[in-house]
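A single protein chain has been omitted; all remaining protein chains appear in their positions.
Here is chain A:
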Amino acid sequence: MYGAGGRAVEVGRQAVVGARTGLGLGVRRTAVNMGPSLTARSASSLSLSTLSLLSLPASSCLLRVSLAESSLSSKGIVKEKGKVRGMASVTGAANEGEKKPTRPIYLDAQATTPLDPRVLDAMLPLMTWEYGNPHSRTHQYGWETEAKVEEAREHIATLIGASDSKEIIFTSGATESNNTAIKGVARFYGGSDSTKPRPHVITTQTEHKCVLDSCRVLQAEGAADVTYLPVGTNGLVDLAQLDATLAANPHTVLVSIMAVNNEIGVVQPLAAIGALCRKYKVFFHTDAAQAVGKIAIDVNAMHIDLLSVSGHKLYGPRGVGALFVRRRPRVRLEPLINGGGQERGLRSGTVPAGLVVGFGEAARVAKAEMAYDHARISQLSARLVGGITARLSHVIRNGDPVQTYPGCVNLSFAYVEGESLLMALKDIALSSGSACTSASLEPSYVLRAIGADDETAHSSIRFGIGRFTTVDEIDFVIDRVVDRVTRLREMSPLWEMVQEGIDLKSIEWSQH
């Protein structure tokens, strides 16, 4: 009795959804769930109420829904109890005997990382009773929040080796930091003064989309010339080529090269690049979203002038980031966002104190845990790569195997299509590259830039290992990947040809 009544309420709710969206969806879904004998009756009574709901104001909606419910229950839904059950099992809805739904394990630490419990613990007071505006100077609410924000700033400065916490500017994330740094410097040093030569910016082809796009905007505006340096097959920038480019372009104002690549995990030689930039008196910006908190970064030792950090890549909250802007020698830039002059006037707008405090705590924890996390992630990474390559042939590791961050493993499984492998691995949260490129079927531009052919680029998968990944999870992933790749290869005619010793490159495919 109770169960059937519950079902009737649900039918009523679905009708409301259908009515609100203006589609007959709710009714159609009901028909599927309730079985054929019920369809005609419920559909007619519901479509009536659906139609009238559309033209009625919100207040009378409630009344109508309750009418629909009561009319359904009075029309003998109770009798249909057995049918409802039966249909549910056919349509695959949860039944008593079935397994409970499970969540996939998370192995996409380059996209984002879970919030560390210590971070949430630091944030909660600001999300509940410490809600003062950190810029309020006239009362305790403001003072206490400001003190916490400054403490967070100190933690982030310590983590990247900045000598003064005033060099840290809070932003909404690494994308905003990168935009501010690149556009800000180029616009300040070029500006509207037409007598000055047009500034020049150097970056690489494997940068994150937000760096490449900021550069494109500068080019489109005519605000700067940009050189996109190629990278080697290992993903690393060629220092001799950078040197030559700097020498050939005396108007260069900025070099922007990322610290750790988000797709293949290679670590660029930051200290060497920094030294080169110092030699030519050019500012060095690095997008360190994937590096800070994971590998040791020292802005002074590496001669970094601008550095972008993201909160949610180091177990902090999403929606906050920071930009390090060197004060000595001073880097000047034009702000993207103007207003109240917060954050040294470089980023106006109220600082989101709760997020910033979480970010600061994440930085403190990252500093304290760096050695431990790095050792453990290296161990898990070696286990993953070793476990897969021991049981599968034709697996290619993309990017330099030594100069790399072990938490990012990018593997190509030859003769298997990456997207279908991802579908077959639905119990593991993985991606084929960065979140922005995995939506399109285009092969990753990063893999293209390191000289991977189309087949390799299409068959790549990125494994992101994090602080909370367990040995059991890695073993599960190894088993699943080996099993699914083997099965997909067995279905592949290309794989069969390879086993027979035919060189695929020698085949001339007929054109259709």
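We take it that a residue touches a chain if its C-beta (ideal position, glycine included) is under 8 Å from a C-beta of that chain, and two chains touch if they have at least 3 such contacts; residues count from 1.
Keep in mind that, in the parts below, contacts and distances are computed from a predicted model.
The complex includes a chain that is not drawn, and of the options "Ras-related protein Rab-22A", "DNA repair protein RAD51 homolog 4", "Complex 1 LYR protein domain-containing protein" or "Ubiquitin-conjugating enzyme E2 R2 isoform X1" the UniProt name matching it is "Complex 1 LYR protein domain-containing protein". Touching the chain that is not shown, out of A:Thr350, A:Thr470 or A:Gln499: A:Thr470 (per the contact rule at the top).
Although one chain is not displayed, its contacts with chain A can still be listed: residues 100-106, 114, 117-118, 120-121, 372, 427, 467-473, 476.
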